[in-house]
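My structure is below; once you've seen it, I'll send some questions.
Note that one protein chain is taken out, while the other chains of the complex remain in position.
Letters are used for the chains, namely A and B, taken in the order the chains are written, and counting of residues starts over at 1 for each.
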Amino acid sequence: MIDDDRHLDGNAIGGLLQVLFGREMTHELGCCGNCGAVNPLGATVVYVDAPGSVIRCPACGSVLLVAVALPTGVRVSIESLRWIDLAEIGA
Amino acid sequence: MERTAVRGRLSWLLADVVELIPETPRVKSIRLRVPGWTGHLPGQHVDLRLTAEDGYQAQRSYSIANPPEGENVTITVELVDNGEVSSYVHEELRVGDRIELRGPIGGYFVWEPARGGPLQLVGGGSGLVPLMAMARSLGGAAVPARMLVSARTQEDLIYRQELSRLPTEIPDLRVDYTLTRSQPDGWKGYARRVDRAMLGETTFDSGQNPQIFVCGPTGFVESVATILRELGHPPERIRTERFGPTGG
Partner (left out) sequence: MTFVSRGFKGRRQVEAAADRVPPGQYVTDDFPVLSAGPTPLILTENWRFTLITEANEELTWNWDEFQQLPHEQVTVDIHCVTKWSKLDTRWEGVSLDTLLAGVKTSARFALAYSHGGYTTNLPLADLTGGKAWVAFNYEGAPLRPEHGGPARLLVPHLYFWKSAKWVQGLRLMDQESPGFWESYGYHIYGDPWKEQRYAGD
């Protein structure tokens, strides 16, 4: 469990996730590629005051996603997400 | 049920500033009319973007304070020391200006009457904003609801008059207060930081299986959510939204 005063929740990057996936994503479930914990993306741990946004697993602290605002646009790195649910969407 | 929450495309919209409402010396509400707004759910937020003449941009997220009402969107902004967006909103923005935003954003920290109750809200400081959108949407929904509000002083308590009026209009809503730093004469609420005893006395117990929304500064949310888990509420019933230490 991450316990300090410097992070926000996944809600804080709801806009970025929505741009990325083309739909609301904070209520969708994601599975940490490191420890297997399953949480809604809105319940992840987010550091936004760094040079980019770093999204971490609330259980083990692994980096799930990193988003950096480059002059050309946003670069998103999917670091360690085993899966993400897209409810009500056919594969 | 509105399907706004799962609508996809997110683009920047130009909003008109309709009214500026001082809430406390450091908090202002901004009523906006947003042509093209698709509607929102209580708990959602918008991203606000400011652009300088040389192209420099700054972006921040603000919770929506009003229940769904057409193209109207109200945000409540606390002045942050050295905050470039909040100081612009407080010191420069006037009625008639336009401001860029995108939204609504979020589907996790949201509630609407159709989702049922009981509804438990716990807010600290300007963390009250998204909870207020939920409380304001209760109307005649007959959903049992409780709200625990923490502020430093009575002067820092946002929406004070409306909060004292709401339970008289909505009989199913109970509001409790704590003022952590100083209290006016004759104060009947709590006078300390939110703790286990206070949460035990004022909130629905876990047997009633409430949907819980906690919003405030990171330390406040951390401690409230921990106590609620200790009181037996399952983690998936406790939804949190932390307000950042920086930014603004």
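FYI, contacts are C-beta pairs under 8 Å (C-beta built on N, C-alpha and C of every residue); 3 or more make two chains touch, one makes a residue touch a chain.
Worth saying up front: this structure is predicted, and the values here are computed from it rather than measured.
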Among B:98, B:115 or B:165, residue touching the chain not depicted: B:98
Selected from B:51, B:182 or B:209 as touching the chain missing from the view: B:51
Interface with the undisplayed chain - residues on subunit A: 2-4, 6-7, 47, 49-52, 54, 56, 61, 63, 66, 68, 70-71, 75, 77
Residues from subunit B at the interface with the omitted partner, ascending: 14, 50-53, 55-56, 58, 82, 84, 87-88, 92, 97-100, 245-246
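Just so it is clear, only the chains that are shown with their structure count from here on.
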Sites on subunit A touched by subunit B in the complex: 3-12, 14-15, 18-19, 22-27, 40-43, 48-49, 88
Contact set on subunit B toward subunit A in their complex: 5-10, 45, 47, 61, 102-103, 105-110, 218-219, 222, 239-247
